[in-house]
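Chains shown are a subset, placed as in the full complex.
Order of writing sets the chain letters: A and B. Residues in each chain are counted from 1.
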Amino acid sequence: MRALGVGLIGTGYMGKCHALAWNAVAPVFGDVPRPRLAMLCEVDPALATRRAGELGFARATADWRALVADPEIDVVSITTPNAFHAEMALAALEAGKHVWCEKPMATSLADAQAMARAAATARSVAALGYNYIQNPAIRLAAKLIAEGTIGRISHAGIEMDEDFMADPAAPFSWKSQAASGHGALDDFGVHAFSLLTLLLGETRAVMADMAKPYHERPLAEGGTRAVETHDVASLLLRFASEASGLVALNRSAWGRKGRIALQVFGARGTISFDQERLNEIELYLAEGPTDRQGFRRILSGPTHPPYDRFIPAPGHGLGFNELKIIECRELLRAIAGEPAHLVDFAAGLRIERIVEAAARSFDEARWVTL
Amino acid sequence: MRALGVGLIGTGYMGKCHALAWNAVAPVFGDVPRPRLAMLCEVDPALATRRAGELGFARATADWRALVADPEIDVVSITTPNAFHAEMALAALEAGKHVWCEKPMATSLADAQAMARAAATARSVAALGYNYIQNPAIRLAAKLIAEGTIGRISHAGIEMDEDFMADPAAPFSWKSQAASGHGALDDFGVHAFSLLTLLLGETRAVMADMAKPYHERPLAEGGTRAVETHDVASLLLRFASEASGLVALNRSAWGRKGRIALQVFGARGTISFDQERLNEIELYLAEGPTDRQGFRRILSGPTHPPYDRFIPAPGHGLGFNELKIIECRELLRAIAGEPAHLVDFAAGLRIERIVEAAARSFDEARWVTL
């Protein structure tokens, strides 16, 4: 069988992350054929050529449609700005390619719906880049919950904070334009929803508030412009399981760099996690002598798959990029027809529905049922 | 001038805490006359006598009205179950006594209103036991915010978790009865509101959800009984300053023993705190070289008044009980006619209004403006 041909569209933050994963997935996992890095697409042809050299792709193009159409390409990594996801993913599925598309899925629910519809009838795999669910620590959390270790879940909270919009003196950018979406809610909130869905199941209803820490921002050319998006979003949730939840999103949170602080409360214990310390998970079990109960800090190690494929020693630490390598392995599993731990387009659409319900809830100041 | 005569009603958890404060306030602060511990009231006369001996009170009674009427009593500590607060406080104010009443103020808004009205016309001091605002670390937070160190505040969150209701096998108690109030919202949520009011000012509107982790609980005599209160309450807030906020309350949170995790986000920095580590506060300042910015963990010390009155060495740690000693000192300040850092009955009523608005918001599934 010929090696899987990979096409990569986009070479920014996530484009490089995909490229690193495609380079590393075979050496790390060993049990998967080495993919062929066939073609890379970047808008500027010169940059495309340079990046292809750096990232190990055989050919370069500035025409993403050419990449999608190329017979050597079996799977397309889509890492462009969100507004392009739908068009590219639809074209790739249409061309019979597997698709690995970065989150969020699309910039409108209609687009996401179209993508999910296309994926439902396609014979290829369509997966989204929700890499945080690949963390061995998060997988342990999911396993412990599924096995009932902390009992029936009653409540969960997740707080997601970064500070890339925290500086009020930073010039107005596209992230403050309504065209980019709602703001914190879809810009990075979707990660929170992917984690909650994994750990607690589907969301049934949502009540949202959104806020603008800064109402205007300076323009590079002088003067200011009104901010159209919301850097803060706060949500009350009800899950299908009847558990309740809370999501706090803030991209103007000075000092937080990648905080995704998660807590899941059950009838027999609690799980706590923070993405800024992605190799640690805390577990409290209401069992044994009460004078020695406490939150235990579990360091990721070889007993938390697939950590062992990276390092045989515990507590040595995986990095953010390595979560994407795991995701890539799951994608290869799915392509091979094996069960895979992924957010496919159908699941991605359910996440987009939460976003849309939250936005509506905010607009109408009321609970919205999904 | 004769020493201030103290009467204490109640000798449970908070009664003992008040008694310890009355014993310690003069030795700790030095600059205040030693109060006379004149009389203690406890329902059971024998217990009253025993506790008076232990806690250093000269006389004991089982009749709180006698205590309130006693001419030797200048100030009354009210630490009984919440349902008695209003009646006792009103009687004490009527008798011209100063009142130091535990939180929450009362079990109905009407009672709280009556108390605030009585206090408004009384010539004596009426204060509530919101001891967490006395923490030198919290006072530092308030000072930093007031001085603009972290800039204009855009958002704040507070999470308050304990696990005293977390065991589903624990028998049904009065805490699960509607007569005790709403549950987490008023049982301990009021502390959160006192902190947010100190740091962010008045609350303008609230949207609340409440939940029952366990719908029934076992009865000691066999069978089960439906739970009437909500161990979980989650609130979205809008402050008068236009800042937004979030409050998460959970008294069924396994493993959390006294968590009050607070975050305040400003235009120039962030403050973070957790009551389980009450001698630490974290401060992030967006200033100086970016490669060395980070949350700094500030340990309470003599530069954070009034820590220095307890210990001259930094980082040695105050305890929960010592916050009450500080509160007692503030009460003495108020009685002496000096400016004091206290929640008086007028401020307490504003907290009760938040509780009432939140409960209404939950009932009507909509935002309620205060």
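As a working rule, a contact is a pair of C-beta atoms (placed from the backbone, for glycine too) under 8 Å apart; a residue touches a chain by one contact, two chains touch by 3 or more.
Since the structure is predicted, the reported quantities are computational estimates derived from the model, not experimental observations.
Oligomeric state of the entire complex in this file, given as copies of the one sequence with 2 shown: 4.
Assume only the chains that are shown with their structure count from here on.
Computed from the mean C-alpha positions, the centre of chain A lies at a distance of 41 Å from the centre of chain B. Residues of chain B that touch chain A in their complex: 150-151, 154-155, 157, 159, 163, 166-168, 207, 209, 211, 213-214, 232, 234, 236, 238, 243-244, 246, 248, 250, 252-256, 263, 265-270, 284, 286, 293-295, 365-367.
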